[in-house]
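Report on the following structure.
Of the protein chains in this complex, one is absent; all others appear in place.
Naming follows writing order (A and B), and every chain is counted from residue 1.
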Amino acid sequence: MAGFEIITNNLPVFAVVVPLIAGFLTPIVGWIDRRLPWYWVMLAMFVVLLITLSNLVTVINSGTIHYKLGGWDPPFGIEYVIDLLNGFVCLIIAFIGFMVSIYSVESVKKEVPGKTTQFYSVFLLLITGLMGMTITGDIFNFYVFLEISSLTAYALIAMGDRGDGVVASFNYLIMGTVAASFILLGIGYLYAVTGTLNMADMQNLLPSIYESKVVLAALAFFMAGFSIKVGLFPLHAWLPDAYTHAPSTASALIAGLMTKVGVYAMIRFMFCVFTPAFVIDVNMTEILTWAAALAIIVGSVLAIAQSDIKRMLAYSSISQIGYILLGFGLVNVIGITGGLLHIMNHALMKCALFLVAGAVFYKTDIRNIYQFQGLGKKMPVTTTVFLIAALSMIGVPGTVGFTSKWYLALGSIVADQWIFVAVILVSSLLNIVYFWRIFDNIWFGHPHEIENIKRDEAPLTMLIPMVILAILCVYFGFFSGYPIEHIFEPLAKTLLGLGGVP
Amino acid sequence: MTGIIDVVYAEYNYWIYVTLMMIGFYAMIAKKNLIKKVIGANIFQTAIFLFYVSLADITGGTAPILVGGHGGEHVEHAADVIYTNPVPHCLILTAIVVSVSTTAVALALIIRIYNEYGSLDEDVILAARKSLQPEFSEYARQKEVIDDGGI
Partner (left out) sequence: MVTEINSIIPLLAVLVSMLASVLILAFGKYPNIREGWTFVAAFIKFGLVISMLPLILKGNVVTYTVVEMFPNLPIAFKVDAFGILFAITSSFLWIFVSSYSIGYMRSLKEHAQTRYFFCFAIALSSAVGIAFSANLFTLFLFYELLTISTYPLVAHIETPEAISSGRKYLTYLMIAGVSLLFSILVVYHYTGTTEFSFAGIAGMDAIPQTTLVILFVTFMIGCAKAAFMPLHAWLPAAMIAPTPVSALLHAVAVVKAGVFTALRVILYVFGVDLIRDSGIWLYMAYFVSITIILASVYALMQDNLKKRLAYSTVSQLSYILLGAVLITPHGITGGMLHIPYHAFMKITLFMCAGALIVTARKENISEMNGIARQMPITMLAFTVGALGMIGMPPVGGYVTKWFLLLGAAELHSMILIAVLLVSAVLNAAYFFPVIYVAFFKKPDHELKYKEAPLTMLVPLVVTAIISIVIGIWPDAPGMFLDIVNIAVANVTGGI
């Protein structure tokens, strides 16, 4: 079974190659029959999900995977490294991608009529870009994948609302180009002083020249670039428009994944290219925590002011990204555990919420939350999913949102930063404000009008992924003890260089 | 004063790239015309390419092609020859491809925008978008729904 061995030996790279090739083949598949691309994408995403799952299992069982692309030894060749951190992020990408792909069929048919084939092609390329960013151990290869994911995201957003979508996409493009150029510049600086592009190699070489201003400038460029990419508060302007005007499927995918991978990259650079000690030493983590705290509050407050549900969720994303970065900025084990948890949790909740927004829009053409009256009777399953995901965003115990909130608040206490505890708690109150008015509209409309509303639920292809996400929101709300103990806490310790699993 | 001039002169390539980059950055942010923004982005990126390329240069270095290759009888002299660093060039080839793709996408978007709004001026587009969605503050919109008998 030589063929089989080729596959098993090259599994790490297949996580990138499968969506890439599948993406390029999509037009052909769509040419055969216009209904086929959906099945094709689901198949591809399912394969990717299996691959990432197997990669993660391998990592847990036998440690970090080092894969040499084309057989060239690092630091000269490109190396793909899968450790716990990106193994776990890859799994999230594959899982959310799979869920969204199941969901997409009806929504895409309605919102991007006549362009489904192109949509799915770009969809898979976006997954390729995100996978590549996550999996690569080479800093320049990272840049290339970053641009792949950005370009595809521009394309997806431009397929959205007529006019608005294109303008949003263009604005995102300009901001994204600035961000990517900053990152490219940072890479150039680091290459100039170390002569290598391999992340692990770089981490070994850098400490001897930490006093160099070039290294500091590189760090600054990276942080600025990634801050734009993740939409950290003062640099978030592109995000609400982009999320609002993209097609619903794309919104769910981009909101669930793009910023998460951006955050992952930020962490990777902070902790695995530079060292935690250095990042703390130059006060970068402190700046990060304050920016994150601002983002949490401002994002929530702005979300309250919105009446378009997708725009509201976009602002809420800004605040949630703040949560994640706050956790990492605290640089203690508990805080980082919370940040890691929130990467997963926020992907689950926010994806579910955007899927609900898409399903409601699919059925009713309504995005204004003040017109949601009686929706509870019309779409009971969809609105229940919304309830669970929104309660999770608020951080009600028994949902995933609570677990990360607990860890983040505790991390702030351990770091003796009481103000951040207050920020986290106040923000959960603000979350209540902007989600509860939607609950009120959904379930507490005029009773006599509601009597006449008939049940008219979204199609099954939409319901299944939403329900799965909602169930996971609750499941991990109760049973996150095991993953925390065996994945997140060891991971946090590794990132801080305190030992734990390799 | 000569000190500063010396510093500038000794590393003039960096100064040029920084200047170019700032020009590009300015254009991206301050120009109202979308095409000019894209041009700005191109200048910005090209400046970074220049930085990479000048980084690779070593004084007195030659192109990174093995001197006296082919036959192999002179290879032992190869160690005496200074080569410029080939890696940044390769990297920048990739980056150029990326930059070109970005420009292509941007221009495609601009065509769509022009078809939609009939202008490339940011202010005009903004005004057009506003006129499409009547200018309600979110609060006013909410109030309106309430007056319609909502909530």
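By our rule, a residue touches a chain if its C-beta (ideal position, glycine included) is under 8 Å from a C-beta of that chain, and two chains touch if they have at least 3 such contacts.
What you are looking at is a predicted structure, and each value in this text was computed from that prediction instead of being measured.
S.K.: May I ask you to name the displayed chains that the omitted chain touches in the full complex?
M.R.: Checking the complete complex, the chain left out touches A.
S.K.: Which residue among A:Ile78, A:Ala389, A:Ala409 or A:Ile438 touches the omitted chain?
M.R.: Only one of A:Ile78, A:Ala389, A:Ala409 or A:Ile438 touches the chain omitted from view, namely A:Ala409.
S.K.: Considering the whole complex, which of A:Leu425, A:Ile464 or A:Leu498 touches the chain not shown?
M.R.: Residue touching the absent chain, from the options given: A:Leu425.
S.K.: Using the touch definition from the top, which of A:Ser227, A:Ser480 or A:Thr494 touches the missing chain?
M.R.: A:Ser480
S.K.: Which residues does subunit A use to touch the chain missing from this display?
M.R.: The list for subunit A reads 391, 396-398, 403, 406-407, 409-410, 413-414, 421, 425-426, 428-429, 432, 436, 440, 443-447, 451, 478-481, 484-485, 489.
We adopt the following convention: only the chains that are shown with their structure count from here on.
S.K.: When the C-alpha atoms of subunit A and subunit B are each averaged to a single point, how far apart are the two points in Å?
M.R.: So the centre of subunit A lies 25 Å away from the centre of subunit B.
S.K.: Within their complex, state which residues of subunit A touch subunit B.
M.R.: 140, 143-144, 147, 151, 154-155, 158, 162-164, 166-167, 169-170, 173-174, 177-178, 180-181, 184-185, 188, 191-192, 197, 305-307, 368, 370-371, 373, 440-441, 446
S.K.: Help me check something: in the complex, which residues belonging to subunit B touch subunit A?
M.R.: Subunit B residues touching subunit A: 25, 28, 34, 37, 41, 44-45, 48, 51-52, 55, 87-88, 91, 94-95, 98, 101-102, 105-106, 109-110, 112-113, 116-117, 125, 129, 132, 138-139, 141-142, 145-146, 149-151.
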